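Omission of a single protein chain aside, the complex is shown with its protein chains in their original locations.
Order of writing sets the labels: A and B. Residues in every chain begin at 1.
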Amino acid sequence: MAAMRARHKIRAPRRGLNAAKTDDFDSLWTVLSSSLTEIHTKNASTLSFEELYRNAYRIVLMMRGDDLYESVKKLEKDWLRDTVQKRITDSISSSLVRAQESTDIQDQSEERRAAGEKFMGVLKEAWEDHQLCMGMITDVLMYMDRIISTDKSKPSIYIVSMGLFRDYVLRAPVRPDSPITVADVLESTVLFMISLERVGHIIERPLIRHCISMLEGLYESEKEEGEKLYLSTFEPAFIKTSKEFYQAEGRRLLEIGDATTFCRISSQRITEEQERCLSTLAMMTEPKVLEVLDNELIRKNIDEVVMLEGTGVRHMLDHNLLEGLRSVYSLNARVDPKKDSLARVVNKRIVELGKEINASSIVVAQAAQPTKDAKDAKDAGTEKKEKGKEKEKPVNQQTLSAIQWVDDILALKRQFDTVWEQSFLSDQGLQSSIMASFANFINMNPRSSEYLSLFFDENLKKGIKGKTESEVDTLLDNGITLLRYIKDKDLFETYYKKHLSRRLLMKRSASTDAERQMISKMKMEVGNQFTQRIEAMFKDMTVSEDLTANYKSHIARSADPDQKPVDLEINVLTSTMWPMEIMANTKDGVVQLPCIFPREIENLKQSFEKFYLDKHSGRKLSWQAGMGTADIRATFKRSNGKVQKHEINVSTYMMVILLLFNDLPDGKSLSFEEIEERTRIPKNDLIRNLQSLALVAKTRILRKSPMSREINPADRFSFNHEFQSPFVKVRIGVVAGAKVEDQEQRKETEKKMADERGGSIEAAIVRIMKQRKKLTHSQLMTETLTQLSTRFVPDVSMVKKRIESLIDREYLERLSEEPPTYGYVA
Amino acid sequence: MADSTSEYVTLVSCDGFEFILPRSTACISGTIRRMLDPASKFSEALTGRCVLETLTGVVLEKVCEYFFYNEKHKDQANVPDMDIPPELCLELLMAADYLDT
Partner (left out) sequence: MDSEVPLPPPRRIRHRSPARAGTSPSSSIASSFRKARRLSRFDDRSSQPSSDPALFSSDDIPASGLENYNAPVTGGAGRKRRYRGTWWGEQVIDPKRKRADFKEKRQVDSGVWMGSDESTAESLLPSEDASAWGEDLLKTVLDPKATGKYPQGLALPKATAAPVLPLPIWKGLHESEQHKFARAVVNDCLEKGEDSIDLGNFDLREIPPGLLQPLQHLTKLPSVKEAPLSENAYSSLQPFLRVYLSGNSLTTLNNELFELGDLKVLSVRNNKLSEIPYTIQKLAALEVLNVSVNLLTHLPWELLRLLQHGELKHLTAFPNPFPSIEEGEITKWHRQPRKSQENGKPETSLEDQLRFDEYEGSPPKNAWATIHVATSPITRRDMEGNPIDDGSASVVTPVALPPSSSTPSAPSLRELALRAVCKLPGLEQVTDDELDDFPSLVAPLMYQARKIRAAGGQRCSVCQHEYVVPRTSWLEWWDCTPHESGMKRPRTSGEKLRPLPFQRHGCSWACVPRLQNI
């Protein structure tokens, strides 16, 4: 019995429901349907939610939920078709329909615009009403929806009603029998509005936004995968019109032909489109429309814009229009991560300008003996300080042009650095392409290495006087930047060593600190190997200083009272570290005999040699008289009986020459050949030294007969007792051989260079092969080229020749011909 | 008596019992929440008075008790069970279904 009672209890309670008066679907539905209509006509306040809900609940419990669903669907359909649709189509003026058919837009734009706004207003209102009412109806029918959602086969009533709105309002024909639907009119109206906005009108954005969000809220179908109407219909149309618009816009802007305008308007368009997507259309369209803009407006035109005659990038670069360049850059960056169009023009311009600099430096160099005026004109750009110095001591014209060249390049570099930083936003890609362009034209100048070295030489000699440390630093850094561009670093090294040796031996260097700074900078830039020999040169100098001091004290100890002591300051140079031409005692294959020193000096030489070799046995000293200087005290017996003494600072050769005259009775003279024979000074040097002694008015210690501007072998020289100078100390410089090499020297250098490179190449090849034992020809070539690239770019045929030579000398052997392979012979 | 923003609402059972409780508490029920949604402007939303024809006073009282129970244990771990008299459990199940709670 207990069980029975329990079972009675577990029965669906019907108490609440049984109280219902009616239990019949039709009567319940009648109440519900009239109420739903009330909701649509906005009379909900008279309705009780509970009653409607309860009715729907009952219908569902009666298992008539599906009928209810269908009935509501039909009610909504009728309502939309009969009431809403009419309201909408009525709001579409005939002008809108006409505009749809014909394409003459701009004619009655004002009229069409007003009509369009009215239409969109009505549509927007209908949509909002529908959403609100359906929200309420869905709430009322929630119980039914819960049933529906359990079997998942049917969409909720809300979704269905949205679909009905799409079908019976948006897809309804605007006029009976017209193929044009409300959605078509909406689409064309919105596009029309946007086209108005694009030409500068102000339009009702929020209204459009509402209509667009309606399209976003509706789907092609009730299925899960249904696409938004916005995406399936409106957006493609919008993209299409945008494409057309920007094609035309591109043409129009190009016709104007001003790059700056193009950039400005393009940037404006970009912001406009972004703003439009944000405020009028949908965010998801932004990337798509910007892509259209990028493609149609920018990508297709950027090349032409960049090249525009008179206003393009070249114009901007020449007039330093940083703003313009920046907008070109950002536009180009939008469509091309490499910014090729821009880079091309920039690079072209750099090379053009660089070539101009190269050309002008050649012009200067070729103007053999320019007049002072011409020189001034050329140097207009150089600093005044330099000019001042020039006057007091004329600098070789070619040196000047070399420095001019470097300065010009640095100026150009500074200009492009600014452009790069400020307009190109320090873009990595552009930086390297700019660098490549610089390297390109710098290496077009065959003398770039020499010029750069001269630049350093000049600056280290005197340029840095009166400059602060940081100024020096910047100066050197600038030079180093250029060094970076130079391909043949070994050539530069050669020149640098040559110039450095002169600075060191002739004590022309302004600051040892600056020199060291320079070396450390080079070390950072090009590497240890590069500066090794330069550093060795410095080391020789310091060692020599000590040596001199030691020797002095040695002499002092073992002083020979008979002799007048001759002070000796000596530099012992390691022959391999110093430039070849200094160390060379051969010329053109002929062994040059050492110069014959006067007796006193010869004694001194021997004494030092003894001293030195005692300390370092096994070494060989070879004396380079060409690089030394000497202070001599000369007594001039004037014809009026007065005696004038001067201390004269001369080169070692000059000293040797002058001492010859010590042994010569007054009034006697020596011929050029006699001097040459008695000193064995190389002819070149002899001529230069004699020029200084006999031809330069201020320092004419020797008299030459006949008087002419040239030194001829038959000329005779005698001591000039009438030498006049306001100073007690007179310095007689050697007429400097052109600092910039003449053609012959150049050939010489190149030849030496080639030899040295040959050695480097061989060394590299042997290094590689020793390690790899066996390599194909092409592999060996690549490796060799990579290894050497930090120093110079070797000629391929040269490398091949070297390989041949190594095979001949049995360092390598051919292992096979196909592909050509080499082996290392241990 | 009340406007749509009033803090309290009245729930009325089919046999006339009235329960006055805070709006937020009553809105624990999905159905009542929709009923009172101010945006919809149904008469209940306007008056703040809901007559629930399907519920008797006894059940509605228990429902209200549940509302307070729910509110009290909203964010609490280890909620103790509310006492449901066996004779009411089926009706309450139906009511919960109706009220979506």
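By definition in this document, a contact is a pair of C-beta atoms (placed from the backbone, for glycine too) under 8 Å apart; a residue touches a chain by one contact, two chains touch by 3 or more.
Bear in mind the structure is a predicted one, so any value in this text is a computation, not a measurement.
Colleague: Could you tell which one of A:S156, A:S361 or A:N478 touches the chain left off the display?
Modeller: Considering all chains, including the one not shown, the answer is A:S156.
Colleague: Write down which of A:L32, A:V60 or A:I350 is the residue touching the left-out chain.
Modeller: Here the residue in touch with the unshown chain is A:V60.
Colleague: Could you please point out the chain B residues that touch the chain left off the display?
Modeller: Interface residues of chain B facing the absent chain: 27-30, 33, 63, 66, 69-70, 73-79, 81-82, 84-86, 88-90, 92-97, 99-101.
Colleague: Need a quick check: the contact residues on chain A for the chain that isn't drawn.
Modeller: Residues touching the hidden chain, for chain A, are 2-3, 5-7, 9-12, 60-61, 63, 135, 138-139, 142, 145-147, 149-150, 155-156, 158-159, 162, 217, 219, 224, 226.
Methods note: only the chains that are shown with their structure count from here on.
Colleague: What does chain A use to touch chain B in their complex?
Modeller: The contact residues of chain A facing chain B are 9-13, 15-17, 19, 44-51, 53-54, 57, 132, 135-136, 139-140, 142-143, 146.
Colleague: Would you mind writing out the residues of chain B in touch with chain A in their complex?
Modeller: Listed in rising order, the residues are 14, 30-31, 34-35, 37, 39-46, 50-56, 59, 86-87, 90-91, 94, 98, 100.
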